[in-house]
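Note that one protein chain is taken out, while the other chains of the complex remain in position.
For chain A:
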Amino acid sequence: MFWIHKYGFTNLSYKALYSFQSLKLFILFRIVDPFMNYLFYATLVSAMIGSDYLSFVVIGNIASYTCHTIMINFMTMFRFERRYGTLELNIASPSPTLWIIIRKAIVPLFDGMFVFTVGLLIGWLIFDIPLPLDQIGNILVLFIVTLFSVLAFSLLFACLSLLFANVNLFLNLALAVFQVFCGVNFSVTLLPNSLEFIARMLPLTHSIEALRSIYGIESYSVYPLLGKELIIGICYLLVSLVFATMMEKVARKNGALLKSV
């Protein structure tokens, strides 16, 4: 009973709000689709500037796709809650809203872990990018730090999405900004200074540089980059906590949660 109570909530969230409930859908959208995404950019780069740059782009896209997965999951979760009218129930429940959100983040977290791991395997087996097995420890640390910063950003992003009546355009634009400004396909050092400054405020930018450095594709020091990523994650978490608390207060006062928007 204890375990059902402890994990039942996450399990129910998964059943209610996660899009891919069958093994077939999971394989198609968590293995085939990411592979197609990596192949798309690998082909673009090979056609445009040659295959020397392929590993740079594939590694960038593995990190980017993981981030997309977490962001989309988080926002879908909020969207479905809003659609089914259960968001207000979460706020009205005796459990703290933040605790509810954190427990619901477990599914996007596992999903992101899976996509990241499979991405690295696809990179190794199909794109011939050797896995730096001696750097597994660093990859694990990078993974934890990146997931933390992306989850913190996703929380803020999901809260902000409640302000928009139609979230699709908001989501697509946000994903496009990440694709362009986080150094996924080219180094952020190529961006003009002002844009590079903004890029370095986003989660993922430093993680991508660190991941490439672990793979020996770029030559930055890994831990200073991860330190910056962690600080960025903490900043986003603080902002999102303030935002979520404000939202909760407004919702309790008005008896509605941005429903009229």
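Note that in this section contacts are C-beta pairs under 8 Å (C-beta built on N, C-alpha and C of every residue); 3 or more make two chains touch, one makes a residue touch a chain; residues count from 1.
By definition in this document, contacts and distances are computed from a predicted model.
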Protein that the absent chain corresponds to, by UniProt name, given "Na+/H+ antiporter subunit G", "Peptidase", "Transport permease protein" or "Succinate dehydrogenase subunit D": "Transport permease protein"
Option from A:A16, A:A92, A:I136 or A:A176 whose C-beta touches the chain left out: A:A176
Interface with the undisplayed chain - residues on chain A: 25, 28-29, 32-33, 36-37, 39-40, 43-50, 53, 166, 168-169, 172-173, 176, 179-180, 185-186, 190-191
